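All protein chains of the complex are present and in place, except for one that has been dropped.
Moving on, here comes chain A:
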Amino acid sequence: MSYLNNPAIVMDNGTGLTKLGFAGNDSPSWVFPTAIATAQRSNTKATGASSGSSSIQNSGTPYFGNSTSATSFNSLAASALMSNNLAGKRGTEDLDFYIGNEALSASQGPSYSLSYPIRHGQVENWDHMERFWENSIFKYLRTEPEDHFFLLTEPPLNPPENREQVAEIFFESFNCAGLYIAVQAVLALAASWTSSKVVDRSLTGTVIDSGDGVTHVIPVAEGYVIGSAIKNIPIAGRDITLFIQSLLRERGEEDTSLRTAERLKQEYCYVCSDIVKEFNKFDRDPQKFAQFIVENTEKTKRKVIDVGYERFLAPEIFFNPEIASSDFLTPLPTVVDQTIQACPIDVRKGLYNNIVLSGGSTMFKDFGRRLQRDLKGIVNQRIALSESLSGTRSTGVDVQVISHRRQRNAVWFGGSLLAQTAEFKSYCHTKQDYEEIGPEIVRNFSLFNMV
């Protein structure tokens, strides 16, 4: 029972980034791209041929086919050594991979191909994902899975079969002590408890989760996701970056790479209250124009880029999608309102009252304030209409958008909060439970009832 005092491991595998760390910490110990670089197919073919021929070699024939690649073994001694055990029959190509930033740099070379095992929040390639987890645990966290409980995250509406697959990998491949799979939106709600605005620690609220690829609006009532009301917006971090890039190109700036656009987004952008007023502010106060300097890696050349209206125009595409896209035209506040209106009437007040932001693309200054103002406008208009139609006074709806310091890694942080509690382990399914009942045990997890 050596695992009893070890902190749980919290892993949040997102489409873009993976967050890894130990429960109880403030921030994840590792954040890196959810990417894996595996040996190229041409190499695997070559080693496949050699492993096929290893049976011949076992019978004494010193013939190894034409395995000439540097990554597969081509020396006589090595093959003879390897052929005595299972690894010799299988080859080592399945150990030849990198994850995260190493994967990105490895894929620059010719012998590795890069892939992203998670698409739209869900695992697409289980083989790659298993190897990704393997490296995460042994190479990055450097822990023994037998000694730790694991908290993993899943997107809302994840099919239960995917959970079972995760459980199989974690219990059978890694032999982990215990497992809990939490919905990302619920963890993001838990993360908002650190904000001073939150008075009661309830798991009711609307989560706006905006990462790189897509923005979700997810209503959660008492810990349960209201799946029928979830809405997606095809506007997120990458669209903002592309929009900045197009503005830079229209102005003919010296450097219009995506990398530059992304850094401008992270360092200079903010949400304004009204774009016409903001244009006039720029006219009156030239201080608002900024300059951004790009240096090449050898620091020999410098490029100066003027930063102008994109500072406030770029995040504006959440509130006025029309300025950047031609097919999606509904502003974020309207989508949030529609989402909440699609929920059962008895939870709507709670959902309006606790709108929680999560993800990197919600980090713009005053994002929460603008969302709250616009949403309040929509709600008050509807209340006024219903009051005039019914002739009765409404008790009013309190709209509150909560931003907090942990927003960027909110899901991971929420997981860290929950997994450090004493009760956490009693909510997990243990290895013993798994062996007794089987993978279908993970179809249900009891909810945290935090007081």
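In this section, a residue touches a chain if its C-beta (ideal position, glycine included) is under 8 Å from a C-beta of that chain, and two chains touch if they have at least 3 such contacts; residues count from 1.
Definition applied: contacts and distances are computed from a predicted model.
As stated in its UniProt record, the chain not included in the shown complex is "Actin-related protein 2/3 complex subunit 3", which appears among "DNA replication complex GINS protein PSF1", "Actin-related protein 2/3 complex subunit 3", "Trafficking protein particle complex subunit" or "LALA0S07e07470g1_1".
Taking the complete complex into account, A:N320 is the one of A:N232, A:N320 or A:S394 that touches the chain left out. Although one chain is not drawn, its touching partners on chain A can still be listed: residues 247, 250-252, 275-276, 279-280, 282-283, 286, 289, 306, 308-309, 313, 319-320, 322-324, 326, 329, 331, 374.
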